[in-house]
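With one protein chain held back, the other chains of the complex are shown just where they sit.
Presenting subunit A:
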């Protein structure tokens, strides 16, 4: 752990304002987007991407790297800005935001080399992050960490609370959830506004190591993330009190600025932000991962034995599923099964009985079941089978459609 005295606090403050400026420039170029939603998380992004997180610019989806999931996907411009400022692509390219010819889409999709899952349908990112953290802690057993930024607006989604329950139950101490509590939703203030004590009490009740911080104080954020890294046996929630449009005079903390480019105001605000930057040429780089994730082989998976039935037999296809799942698991250590407390009906318990460490009970929380499955499958870490009653996948349709913006637009191909 680096001591604070080694950290250039001013450089991180400058970077936060650069990220704000980048977000204004990009959204003004596209004449649309969410610059005020970016501004509230500028210091969080600066600290995560230029101090806390360990990752590789040369390989944005390297399995050994820390993961960052932007659950509030509408703040995409500042995520793109962070990767550009870290050196992945020219900052100038940010002006192509939302253009048909560019992969810098309105909300993040995995067309981009540094995005694991599509976000933007709110409330979904945390279950995905929990799936990644589960794999990191229990399968990869590699010290990469998972950071998920959740907006306070989307904290009203039930799927967030399902995922918190999952993360806490499985003691995912490699997971940090950052709540960007900027007080304002799209059309009005959020239900809790800046009642930080209420968030804190809820997160503690859910079994999190919870910290309330000033989300615009770089030093406090550094301390919080450092502390999170020392916590064992529970995930950490960093509840950041922030202001929507922070640093934008006459816009900060004001309603009716959600999802609007700043337009003519933008130039004045950029000058205002530039005046606060002490080193305009500030350049910070990513820290490298500390350990390599194990190499895994996920291709050409086969049943350990061919189907073995007599013509006179009568067998339910659900039972044959369990039999086959177990036979796949025999031949590949990374075949895992998830279920929503129906394992003795779907017969996913066949895998659990043979390889209990490769079974993940998601309890009766199907949105989390599918979100965790998506996260566990990311970066080619595992072959994931998630089962429940067919009827109960209907409530996961949002996750299922998001998974399609997490995949290629080409048709699925059969194995050769």
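What we mean here is this: a contact is a pair of C-beta atoms (placed from the backbone, for glycine too) under 8 Å apart; a residue touches a chain by one contact, two chains touch by 3 or more; residues count from 1.
One rule holds in what follows: contacts and distances are computed from a predicted model.
Engineer: Which choice in "Small ribosomal subunit protein uS9m", "Actin-related protein 10", "transketolase" or "Signal peptidase complex subunit 3" gives the name that UniProt lists for the one chain left out?
Structural biologist: Matching the unshown chain against "Small ribosomal subunit protein uS9m", "Actin-related protein 10", "transketolase" or "Signal peptidase complex subunit 3" yields "transketolase".
Engineer: Check the options A:47, A:172 or A:374 and report the residue that touches the missing chain.
Structural biologist: Of all options in A:47, A:172 or A:374, contact with the hidden chain holds for A:374.
Engineer: Pick out which of A:158, A:263 or A:307 touches the chain that's been left out of the picture.
Structural biologist: Per the contact definition at the top, the residue touching the missing chain is A:307.
Engineer: Specify the residue from the set A:11, A:70, A:94 or A:335 that touches the hidden chain.
Structural biologist: Checking the options A:11, A:70, A:94 or A:335, the one contacting the hidden chain is A:335.
Engineer: Identify the residues of subunit A touching the omitted chain, counting contacts across the whole complex.
Structural biologist: 61, 88-89, 103, 110-113, 115-117, 298-303, 306-321, 323-325, 327-328, 332, 335, 342, 345-348, 370, 373-374, 377-378, 380, 383-394, 397, 400-401, 403-404, 406-415
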